[in-house]
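Missing here is one protein chain; the remaining ones are kept as they sit in the complex.
Here is chain A:
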Amino acid sequence: MLRLDSVSRHFGDQHVLDGISLTVPDGQLLSVVGPSGCGKSTLLRTIAGLLPGEEGTVTLDGTPVTGVPDRLAVVFQEYGRSLLPWLTVRDNVALPLRRQGLGRAARRAGAEAILERVGLHGVARRRPGELSGGMQQRVALARALVCRPALMLMDEPFGSLDAGTREDLEDLLLEVHRSDGTTIVFVTHDIDESVYVGDRVVVLSPGPGSRVVRDLPVGLPAERDQITTRSLPDFVALRTEVGRAVRGT
């Protein structure tokens, strides 16, 4: 269980987060949505233990997060910058397995299995720069999943992909979440996406000093489909409510 207790953050004079409290049960996919610049990424980096010295506490399974927690994985929006361009796709994906002390053969086998799973065939020996944006983000997702994380943090992961690729990856994420039951915090500024992938949507107010303004459970069936789900009255009602909360009306 991930728990945030009145987490506030400042950068210099700038007040970014103002007393965020949240509890994320195991296995939940929490969407965090809010306008640009509301501190969503800051929140994610705080949970990841990448930004030291926060006010308030973050605890993961009862242990305070002071550094990067074990079994954490992150996926950033900028796949082109977060994948290592000098490594092959396979070696990029295998990288987190080094932390588990696996041998070379085991790491490669693990990487290849997870690449198949995210729908990437025959690209293991290519370099990230040779792949399309959607494929690179699949590689980043595979790298995040390879060590079976307990908590996965995603910072607008599909924000720079075109619509079709984006839908494919949303569905891939849902499928992975259903089968692995990983706890996921999914940051996005896309209201539809937050409802479509989320078990629950938290809306942050615009900065400076973002707070949680809405916390809504998503009562949609677990089995989701880009066409059907998006036309359900519940979906439409929820996206309207989230949209209003984001715009502050």
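Throughout what follows, contacts are C-beta pairs under 8 Å (C-beta built on N, C-alpha and C of every residue); 3 or more make two chains touch, one makes a residue touch a chain; residues count from 1.
Please note the rule applied: contacts and distances are computed from a predicted model.
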Options "Nitrate ABC transporter permease", "Septum site-determining protein MinD", "3-isopropylmalate dehydratase large subunit" or "Cytochrome c-type protein": UniProt name of the undisplayed chain: "Nitrate ABC transporter permease"
Hidden partner chain, touching residue among A:1, A:84 or A:113: A:84
Residue, one of A:7, A:191 or A:238, that touches the chain absent here: A:191
Sole residue of A:26, A:55 or A:70 that reaches the chain not shown, by the stated touch rule: A:70
Chain A residues touching the omitted chain (full complex): 45, 48, 50, 68, 70, 72-74, 76, 78, 80-82, 84-86, 95-96, 99, 127, 129-133, 136, 147, 153, 160-163, 166, 189-193, 239, 243, 246
